[in-house]
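A protein chain is absent from this complex, but the other protein chains hold their places.
== chain A ==
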Amino acid sequence: MTEHFVFTRRQFLKSTAVAGGLTVIFNSLPSMAQRKTTASADGKGWMGPPGKARYRIEGLPKVTGQKIYARDFRAWDMKGWPTTERHVMVLRATSADRTLTAVDLSMLPPELRPMRTVTSVDLARDGLQMPSSTTPPDGRQKVFLAALNQVPAYLGQPVALLIIADYYTYREASRLLRFNPQVLQYGPRIPPSGAPPPAPYSPPTFLTFYNNAQGVQFSQVKDGYSNPYTPSVNPVDAEAAKTRALIQKEMESSGWRLFEGSYETQVIDPMFMEPEAGLAWLDRANKRMNLVLGTQSTNGDLSDAFSLFKTQTPNSPLDVRSVVLNSCYPGGGFGGRDVSLFPLMMLLAATYADGPVRIAYDRFEQFQGGIKQLGAKMTQAFAVDGQGRLQAISSQLSLLAGGQNNYSQWVAQLAGYCGGGGYKVPRVSIDALAQPSVGVVAGSMRGFGGPQAFFAVESMMDEIASALGRDPIELREQNALTQGDFTVTGAPLQEPMRLAEICQLARKHELWTGRQDEKAKRKAKGQLYGVGFALANQAYGTGADGVMAAVEIDAQGTLRLTTNCVDMGNGSATALALSTARYLGANAASANMGQVEFFDPLGFVNAAQQPTTSSSTAKAALPKKEAAVQRANTSQLERRNERPHLKESDSTQKSDSNPWDNPRYTKSYSMSSSACITAFQQVHALEQASRVLFTTGLFPAARKLWGLAPSNPLKAEETRWEDGFLVAPGLPKLALPAIAARLHADKGVAGAMVHALYQARWVQADFTLEGSTWTWPIDGLCTRPASATSWRWHERKNVVAPTAASGAYGRSLYSPSGALVAVEVDPSTGRVQVVEVHTFLDAGRLIQPELVVGQSEGAVAMGIGYALLEQLPLGVGGAGEGNWNLNRYQVALAKDLPLGRMKLHVLPPLPPPDDHPKGIAEAVLCPIPPAIANAVTDATQRRFRSLPITPARILESLRS
């Protein structure tokens, strides 16, 4: 049928044994497809000159229809797998206010009945442990599969997995079961109990910040995490409550103008084009779980696999000793494949099947079971002084979460961090809570809380400008954050902030300056016209980002990179392949994406394995209060980023030790892939690996080719690459293949593997190789000599760790952006047409401009959908009921976009060191919806404080 995908020996190298005895192995199926087709018709391939691509590195498989997505692979494609493949249908609850009384499959004739039906009874009997990201709110049943005789925890909760013999049987069975109200039977509706709503998913976010002429008086960074609603618990809580009371008093009595409003954003679906699909096979003979997945969180999915089987006793039927994850290019992600529930379905199905299983959601199932973007209800009050300066913000952000926590609390947290917009505000009181519901599970999606908060803030900024009679962009410029200011957490902004520059560019743009003339012209034609602006200061990264990369060179000078990064279509693979050029003079010919096991030679351990004795210097460096801050931050990172197969750290011990004293420690080993962490974080790791390879491998080989004596003072940094040749003053230029050949002949360093950790700055350390010591901004290093198969670990010394305070920054990296949007509103239909968009963006140095422009244009499309089109009830009537598809859920089509009138204005990079590339995928989205809303207001003179702004709402408003 199709070609088997044969794994190389290296890819099956067993990883180190870890807690519980589980091992993990990664393969990258698309990498293998990539190898099969390296050139296009002209024979040139994807690669351009060093640092540039002619097209995407994975482009050719995508345009020729090769197997590259998880949905494309079948059991018979997989070498060593049985070729019989079972198909699985997931039955999901369609009610969350009635008791589930029965699962009735009697409508299936005998030949269509499942071979096995997996229910909550199986999970309970076998002691399978579901991961903490599947925690329901208090008071709801704490079972992953909804149990009989209980009320399902949420709409769309899985009830049973039907394992069906083959595809055709599955197909016929699903035709009889789908949309059939007899399958899941319920008792009578249970009236609301009157009990208070469940507590928000933990932890809630409370931000209190007070800054005056004497400096910061209270902040998360200065004082630690606080809860002003429990002032009697901790002194910091009491201080927060006192500070908030002071803020409230000043807002009421200082003569400032108060602006108050409530804003809402809706639940949306990521609606990536490939519904989730994959394969799983529990190889019982070898106690190995095999997965084929397209995922953004390879580490998270492994964590789930580990958690599922960790209590199994040796030789039990469900004893799993290793997990193999075959990682595929996802057909879109936008966050919706980050801690998705889908991999759990695969794991459970394979656990109870007699061989390989395939689950391939259709779009109805994807809507019903896929992760959603949280909606939000946001009430905020802004105080503005007589000069138009923001003096205080008080906000309550209630993020509408679903029936499990997933990432909801962290989405709410980032919404809180964005609650001050891009503005300097000396007094801040923000609550950001993820409120549980009986809706479909919600979590990560593009912007991660930013789009919600920026809609509220940027709508209000326009309202304030209107009330004050000020130009709305000029008002923003006046209040824009600048370098040295503080965020709402109290974190100092260490980099130049170009928000004011963006405002200046937008204010001078002819779309803005000419808007009144254009409005008059279009009015004459019966059209309402308006221009809106919004500013955003979206962060990228998680606040403590662990990344890793390796680069190797063969004797012909061909470079291969390996990374834990996943490319969801955002161009990570291409951008990384270009990023070897800076230090190595050439692009990487191949990119092995989504790898984690490969990096085991770095040998990091988790916090629980730290020495228990503390040093006096560590004690001095980590006061108790700050240690508490660090612990809280770490607990977040464990969920999102921490290495999955290690035991969770024991936060009760060693709070007074400095874990960085252990050279095998890092704070965040691996993180989920989001589109915005490539350009800065992942590229840094790869560039540093390239730098190490050059410094310790290529440069010594070049010196030999040049015949330089050891006493010759030429340094690596005195050389440069020109068109693939290494150039040094007064010396002949050397071709990369010639250097590589010499390097291999001399058995020099042919590979470098690094780990890097960013928390407000890159952790740096000294490394000694071949008698020389270098200081590099990395915290882990291995090298591989030519012809050797194993990596050498190099101990770090003199590590410069993150400051304890930076653990509470929340975020420290930002990509300022702004959007000018022009709309035309048809007063007879209420239809809004976006007619022009200009996005202004500080992206730092661009790696491949076409990729950045593509991200920006895609953000315009998604922003239009968010502002005008997309709507999905979270609860009753929503996707959880199983009958949503693209006939009801409207995303932007080409006709909805101003093709030819979308322009990205990238700010010219600043001089080094502030010229680094920035993550921008979320930044370019965040200003679009509020800019559209502000443009609609400009056109209609009506303010819309909730999304989407539909034609019906506009007509109703125009008639009122």
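Assume a contact is a pair of C-beta atoms (placed from the backbone, for glycine too) under 8 Å apart; a residue touches a chain by one contact, two chains touch by 3 or more; residues count from 1.
As a working rule, contacts and distances are computed from a predicted model.
Its record in UniProt calls the unshown chain "2Fe-2S ferredoxin-type domain-containing protein", which is the match among "Aspartate carbamoyltransferase", "Aspartyl/glutamyl-tRNA(Asn/Gln) amidotransferase subunit B", "2Fe-2S ferredoxin-type domain-containing protein" or "PTS sorbitol transporter subunit IIC".
Only one of A:59, A:601 or A:724 touches the absent chain when the whole complex is considered: A:59.
Across A:213, A:524 or A:899, the single residue that touches the chain missing here is A:899. Among A:272, A:342 or A:423, only A:272 touches the chain left out of the display.
The chain not displayed touches chain A at residues 1-2, 39-43, 46, 54-56, 58-60, 62-69, 71-72, 109, 111-112, 166-169, 171-172, 270-275, 329-334, 360, 362-364, 568-571, 850-851, 853-862, 885-887, 891, 893-895, 897, 899-900, 902.
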